[in-house]
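As you look at this complex, bear in mind that one protein chain is not there, while each of the others sits in place.
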Amino acid sequence: MTAGKVSYRAPIAYAAIGLLSLIGFGLIPPSGRHTTFAISTPKDLFTIEPFTVPSKSTAIVFSLVALALAALAFWAARKRIRLGVWLPSVFGLCVLLAFLTWSAADKANSMPVTGLLQGSLFLAVPLVFGSLAGVLCEHSGIIDIAIEGQLLAGAFLAAVVATMSHNPYAGLIAAPIAGALVGLLLVLFAVKYRVDQIIVGVVLNVLVVGVTSYLFSTVLTAHRETWNTPPKLPVLEIPFLSRIPVLGPVLFRQTIIVYLMFAVVIVLQVMLFRSRWGLRMRAVGEHPKAADTVGIKVNRTRLRNTVLGGAIAGLGGAFFTVAAGLAFGKEMTGGKGFIALAAMILGRWSPKGALLAALLFGFADNLQVVLGIIGTPVPSQLMLMTPYLATIFAVAGLVGRNRPPASEGIPYVK
Amino acid sequence: MPGVTPDPQSARLEDPAAETVAPGRGAQLLREITTGNAMISVLAVVAALFLGAVLIGAADPKVQNAATYLFARPGDFGSALWGAVSNAYSALFQGAVYDFDAQTFARAIRPLTETMTMSVPLIFAGLGLAIGFRAGLFNIGAQGQIILGAIFGGYIGFAWHLPIGLHLLLALIGAMLGGAIWASIAGVLKARTGAHEVIVTIMLNNIALYLVAYLLSLKAFQRPGSVNPISPFIDKNAELPLLLGSGFRLHAGFLLALVAAVGVWWLMSRSTLGFTFRAVGANPHAARTAGMSVERTYIWVMGIAGALAGLGGAAQVLGTERVLTGGVAASFGFDAITVALLGRSKPLGTVLAGLLFGALRAGGFAMQARTGTPIDVVLVVQSLIVLLIAAPPLVRSIFRLPDPARAALTGARA
Partner (left out) sequence: MRLELRGITKRFGSLVANDAIDLVVEPGEIHALLGENGAGKSTLMNVLYGFYDPDAGQILIDDKVVDFDGPGDAMAAGIGMVHQHFMLIPVFTVAENVVLGHEPTGVAGVIDVAKARAQVKEISDRFGFHIDPDALIEDLPVGAQQRVEIIKALSRRAEVLILDEPTAVLTPQETDELIAIMRQLKEAGTSIVFITHKLREVRAVADQITVIRRGAVVGTVAPTTSERELASMMVGRSVELGVVKDAATPGEVSFSVRDLTVIDAAGVRQVDGVTFDVARGEIFAIAGVQGNGQTELTETILGLTRPTSGSITLDGEELVGRSVKEVLRAGVGYVPEDRSTDGLVSAFSVAENLILDRYDQEPFARGLALDPVRVRSSAVERAQEFDVRTGSVDDLASTLSGGNQQKVVLAREMSRPLRLLLASQPTRGLDVGSIEFVHRRIVAERDVGTPVLIVSTELDEVLGLADRIAVMYRGRIIGTVDAHTHRDVLGLMMAGVPHDEAVAQAAAHQTVLGQADRAVETSSEEDA
């Protein structure tokens, strides 16, 4: 065999998690309890009745399947076979189902599966836009730590413009402008003054928090009616499609920002890897000098794409105000920009991956809310930690090798 | 080449012609003053305060009112603007340094002692981050490390009952340990798996926030008979002694911070350990080839940085607050990033920057209370200071100062 050391890190982690799941959700809890899952919503074409399963045995079954997958991972690592993303995905799903079965055991409320997914998608919106901004910036060679600031700026301007114009769509158009401005500052300092991009990003976040909080405390609070009562984006139901059980409410009973999100992901996925624009951008992020020698203007490319990235993150910021139907509040993005950054890494710098990772984080976020409602045994603070813990596991390499664009963060000097 | 920024560390690398030129001594001295780093720092602060003033003016109702008839009576606008800004900034100054309206001298200098008190955690955490920056680690995690220091130090402080001296010592050691452990997670992951410390420390900050909230929901951390998320008072023997009696909050933590600054200076410029830190920071490949363990260095650096930030947490919980709450770290950890950057990662610079930001914070509270100007404007000023300092050419062009490299060249021709 022509091979080096085999890494068993991932299989060991799978096995450990599977065992914990088996013991914690299956073996320790008392038997005789039942869990109910609710599927349908009132407007569906046909109704799927809520169904009830015995908690203990269901959790044990899911945990055992997870353990079997762990064994498969061991075998594959030994034989040096790559299994693809389906393994961690199915594994995660099994552990999750075991957990859900356990957490909703013998509760008065059933586990609202469709609601859980619907909310997850909704909460993933800013994460998706934010991580797409990161994808664009980093592929052109600029590290975007300022996603948080771009989201916040977008949320702010969307609220103000929507309130002033009494039109949520006007807010939606204004939000990208705010994000683009933050992107412009980022790229200006990074390219023109060659300041460390992480420093600029961190500081821009503080600057945006400062400016928006200041204006919030003064102008927005003093005249709330004229400045900060944004109308909410209406839900646009797609005829027929929206009435398909589970899928309908999740995918087709959303506001325009969700549909926009899918459109942007698809367009970027295609354009980034197949178009002239994408090829040139990635060339600049990988090997700027090589790009320069074939006549591509490196810094102009970085400028354009960072500003565009900022605009996309800004659009995501509109989620917090006009899409959620909330007034702007101080620091209302609450660190979502950083989770978006993590989603970008977890999604390995591709729009598709960013979408999936963001959905995962959105799910974790919404799960905590749902479990709070049905009353789980897990303290909410610990639930709230999970996305962050998951990110650490992800970047520590359990998910596989990460390869960022080779020249990100390095100013281009001839 | 216009717009080229020599980074602060490599300032000596600038045009070699600068050294060979020998113009008149007076002119040279003048040039050093106008182009030197100290001058840039002072001017950056001035420019940031000016931009802050614009924000203060823009949000002031009287100024807004006067602006509506600006062309009819520009004098009104000017005096309204001057009034708003000078009120705010003089309140800021009186709240940070010396209160002219105070009845007694003790009350008059009280703001200065508040500034010093506020600067303690900033200096501690800033020193830790500075070590990391020089070792090439972008540690964003001071916030989490302060929280862990506060948890460990606080718990020892209120839960244990030990003789005087020993109790404080153990609480301080515990705080250092807490911060060091938390930071080391990022260090170990970086060393073992290459996980980027920026992402890991950002995640650890959030986890720490939920961790302290969770702990404060437990009986062991709450006051007897209370369910509020607030700990019992720190044992008298574990308190950091007050320096100026009970009328002031200034405590021995300030002296400890100064001692720590001297210690960091010795560590970085006079010790073999610091030599490794600097070598790894400047060129990890060469350091490794010369037989240094880059991985071990990462762990050491994060450990020491975390211990220092942990002391910052101890200063809060054992000195300033004397009780553990979820908000014990305020935003000190994030402000410390800007402190370390402003101090150019040097111990003396960090102490001075810590005092400045301590003053902005202390004065900001006074300003908010007296004039109603929200403290958020301080965030704006802080972030602008750091942005401007990172981009000396920008500051030079704002104040129309000569570029040192160009100045030297023109000097040579003349």
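Order of writing sets the labels: A and B. Residues in every chain begin at 1.
Throughout what follows, contacts are C-beta pairs under 8 Å (C-beta built on N, C-alpha and C of every residue); 3 or more make two chains touch, one makes a residue touch a chain.
Bear in mind the structure is a predicted one, so any value in this text is a computation, not a measurement.
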Exercise for the section: Check each of B:Arg192, B:Arg288 or B:Arg370 against the chain that is not shown and name the one that touches it. Expected result: B:Arg288
Practice task
Return the single residue from A:Ile28, A:Ala68, A:Val270 or A:Ile373 that touches the missing chain.
Solution key: A:Val270
Handout entry: Positions on chain A where the hidden chain makes contact
Key = 2-4, 80, 270-271, 274-277, 279-280, 282-283, 286-287, 289-297, 406, 414
Practice task
Just the residue numbers, please: which parts of chain B touch the chain that's not shown?
Solution key: 9-10, 12-13, 15-17, 20, 270-273, 275-276, 278-279, 282-283, 285-293, 405
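Operating definition for what follows: only the chains that are shown with their structure count from here on.
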Practice task
Mind checking the centre-to-centre distance between chain A and chain B? Centres are C-alpha means, answer in whole Å.
Solution key: 31
Fill in the blank from the handout: Within the complex, chain B is touched by chain A residues 145, 189, 192-196, 198-200, 202-204, 206-207, 209-211, 213-219, 222, 330, 335, 338, 341-342, 345, 379, 381-382, 384-385, 388-389, 391-392, 395-397, 413
Practice task
Sort out for me which residues of chain B touch chain A in the complex.
Solution key: 3-5, 7, 55, 59, 61, 138, 140, 189, 192-196, 198-200, 202-204, 206-207, 210-211, 213-214, 217, 334, 337-338, 341, 374, 376-384, 386-387, 390-391, 393-394
